[in-house]
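Removed: one protein chain of the complex. Kept in place: all other protein chains.
Chain nomenclature is as follows: A, B and C, assigned in order of appearance, with residue numbering initiated at 1 for each chain independently.
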Amino acid sequence: HRLDPRAKLLLSFFYIVLVFMANSLWSYVILVAMTLGAILASKINLGFFLKGIRPLLWLIIFTVIVQMLFSPVGGHTYFHWAFLRITTLGIITAGIIAVRFLLIIMTSTLLTLTTQPLDIATGLASLMKPLRWVKVPVDTLAMMLSIALRFVPTLMDEAVKIMNAQRARGVDFGEGNLFKQAHSLIPLMIPLFMSAFNRAEDLSIAMEARGYQDSEHRSQYRILTWHRRDTITWLIFAIGFAAILVFRRW
Amino acid sequence: MTFKLEERGRRMDNIIEVKQLTYRYSDQERPALSDINFTVQPGEWLAIVGHNGSGKSTLAKCLDGLLPFSEGTVTVGGTTLTEETVWTVREQIGMIFQNPDNQFVGATVEDDVAFGLENRQVPRDEMIPRVQAALDEVGMADFAQRQPSSLSGGQKQRVALAGIVAITPDILILDEATSMLDPLGRTAMLKLVRQLRHDQDLTVISITHDINEAAGADRILVIDDGKLVEEASPQEIFSKGDQLIALGLDIPFVAKLKAALKTRGIVPPADYQTTTEMEDWLWRSLSNT
Amino acid sequence: MAITFEHVDFTYQAGTPMANPALTDISFSAPDNCFLAIIGHTGSGKSTLIQQINALLKPTAGQIKIDDFTITPKTTNADLKPLRRHVGMVFQFPESQLFAETVRQDIAFGPQNFGMSEDDALVLADKMLEDVGLSTVYADRSPFELSGGQMRRVAIAGVLAMQPKVLILDEPTAGLDPQGRQEMMSLFERLHREQGLSIILVTHQMEDVAQYAEEVAVMRQGRLVKYGATREIFADPQWLTENQLAEPIAAQFAQNLSRRGITWSAWPLTAEELADQLASQWPKG
């Protein structure tokens, strides 16, 4: 799955809209087919997708049950007590919600496994370029996202190091009630924030020394290229979109 | 005092001239630097030493216009540093700082090397070969796609050097650039700096505590408490023995050995400085029996 | 406290596809009141090894005995707290662990976590501050107002305040200037000599190893490749070169002289030892 990250970002946004618009059996069949097609094209082991579902399983079950119990009146009523009832329409709605959950989780997993975070950030910045016309400093934001990504592992390492140092001084992280835990985090957070402030200061000096004036007057080393496969994928999605609109119950 | 370049008779205009430089941090009463005067010649390797907090790093930042000093003048390559000329001055200087993590801007090695070129609006077609060549020069070409978190401190500093090679400055300032590296990383970095200096005719200013780094210099400036207290050749400085610790340098082994011998009643000649000279003298003395 | 490693293995993220063996079959025994240096290249497993000693990382196989404590892969965190009080750990750049509003409170933090009353801990803090060579005028300052070297001393005082019996130091002099390094090393030497503290020092500075350590452990690619008295370790220049470890300069110097026919009764490791031997061979008159 070597699509341009811009294509992926747009597609995933578009996908949410599609999931939201789809409301008939046929439209879901098309969506599921499209998702499965994308998964097959990515050649990724299905196990990863199941792993993505597990942490949300309880939420899905809860939602589905509540959705069923508060069924709207429609079709055959199977069960009725006070304001709770289970109807055919309710079961269908609950089913749709469950399918939505699965589709979105699968798409998320697919994107995560096939795209480097840096590419997504670059892609986002590239998509935001039109916003320049309304004076949004798109290039500066892109630069910041890239710097932030670059510092995440550095600060994670540092956080682990400080946690170990405080543990060696007798702090028990992860024990006691929430308030106690909040308190035990202070010896971790203060040094981490202080160090982050210093890093930011050092970094701004280093960037200046390396000739950085502002983000608008720079050339670009990392660029994204839009390939034919991006266009093709877009076409497939456009057809899918049209089909869903056709089969949608208005 | 004689300098190598003058001896060779190719005396040129100074590449850096610092006159009466004084700098005061806004929250402190005492100036961090007061009345500093010195010059640097093209191609020279100048070491600046002094203990922590003596003002060495402040001086380096002033040279690059990174700190707004109010008194004195700094002239780099004939350009006097002002708010208007600061970018012209920075064009000529490449700087490497102490903490390898806090100067790595790019998300990958190649992005980081390209950073300085992007700032100078070098077209992309030209950037690609320059980034590649710079990475080759520092021996990091195989790491082009790697992320900084997967590199050692020494490798990060080499990437920083590549970033400087790519923009071809005249002057390289090392602001304690080896102090956070392990001995292997430090040796590799110094070797690389010597090679780059040779290949690219760089003038090098290195701010350091490391005796090996200082030993490689043509001249040493000693800063103490914000003042320039001494300016001499490494040989002259290293002959100070015990006093070196107060200057922020280690005592060279020969000086330690001489001191130890003196306490045992053996007095070595004062002028033997290198380990080989010392070895020769000891061998002669011992074999004369 | 005597420290014994018995066939210790450690794997990061054991049981996952990213499993990464960091220590393999480590066995050694360091006596009570030792001064042990651990040397080896970056990534050889030194830092992982010392984190086993106060069980910040637990072995994935084998066991570690520290006096009465035994750490096995099954030891639970609750059992470890008394151990951590006795094994003080000074990480690399320990000044990054300071957080309290005053120097005194920061030093008193560790002892309080181990059950000391606040009043006692604050009194102890002042004493520790003097122990690490800082005046008590710093006690009421914010740790973030101090210089880097002073901050490091405060951090070390904070570890010493737990009154450990073993002090683990991970490159404690990194980034300090030569004067700071010298003062720091003599502090540890004094603690070892006067208070009988066992010291475990991870370092790249061979001169410090030669001058202070009684025993040396050499790590390479997660294995303990040599363990012995300092003099034994440095007695084999060829082996050191093969393992890309530097000799102390005095030893290199002595080696050059021995090529010219000068003999040594014992291999000199420091300038002082070298001078001693030269003096004893010096022609009279």
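Here is the rule we go by: a contact is a pair of C-beta atoms (placed from the backbone, for glycine too) under 8 Å apart; a residue touches a chain by one contact, two chains touch by 3 or more.
Criterion: contacts and distances are computed from a predicted model.
Its record in UniProt calls the unshown chain "ECF transporter S component", which is the match among "ECF transporter S component", "NADH-quinone oxidoreductase subunit C", "Simple sugar transport system permease protein" or "glycine dehydrogenase (aminomethyl-transferring)".
Touching the chain that is not shown, out of A:29, A:91 or A:194: A:194 (per the contact rule at the top). Checked against the full complex, the candidates A:33, A:50 or A:148 give a single residue touching the omitted chain, namely A:148. The hidden chain makes contact, of the residues A:12, A:164 or A:219, with A:12. In the complete complex, the residue from A:42, A:67 or A:164 that touches the missing chain is A:67.
For the chain missing from the display, the contacting residue among A:101, A:221 or A:237 is A:101, taking the whole complex into account. Of the residues in subunit C, those that touch the hidden partner chain are 99, 101, 142, 144.
The missing chain lies against subunit A, touching residues 12-13, 15-16, 19-20, 52, 58-59, 62-63, 66-67, 70, 93, 97, 100-101, 104, 107-109, 111-112, 115, 117, 120-121, 124, 140-141, 143-145, 147-156, 159-160, 174, 177-179, 181-183, 185-186, 189-190, 192-194, 196-197, 199-201, 203-204, 207-208, 212, 214.
As a working rule, only the chains that are shown with their structure count from here on.
Among the remaining chains, those touching subunit B as well as subunit C are A. Chain centres computed from CA atoms place A at the largest separation from subunit C.
Chain centres here are Cα averages; for subunit A and subunit C they lie 45 Å apart.
Centres computed as Cα averages put subunit A at a distance of 46 Å from subunit B. Listed for subunit B are no residues, as none touches two or more other chains.
The residues of subunit A lying in touch with subunit B in their complex are 118, 146-147, 149-150, 153-154, 157, 198-199, 202-203, 205-213, 217-223.
Subunit B meets subunit A in the complex at residues 61, 64, 66, 87, 90-91, 93, 95, 97, 99, 101-108, 110-111, 114-124, 127-128, 131, 147-149, 163, 167.
Residues 51-53, 98, 152, 179-180, 182-185, 209, 244-246, 248-251, 253, 256-257, 259-261, 263-266, 275, 278-279, 282-283, 285-289 of subunit B touch subunit C in their complex.
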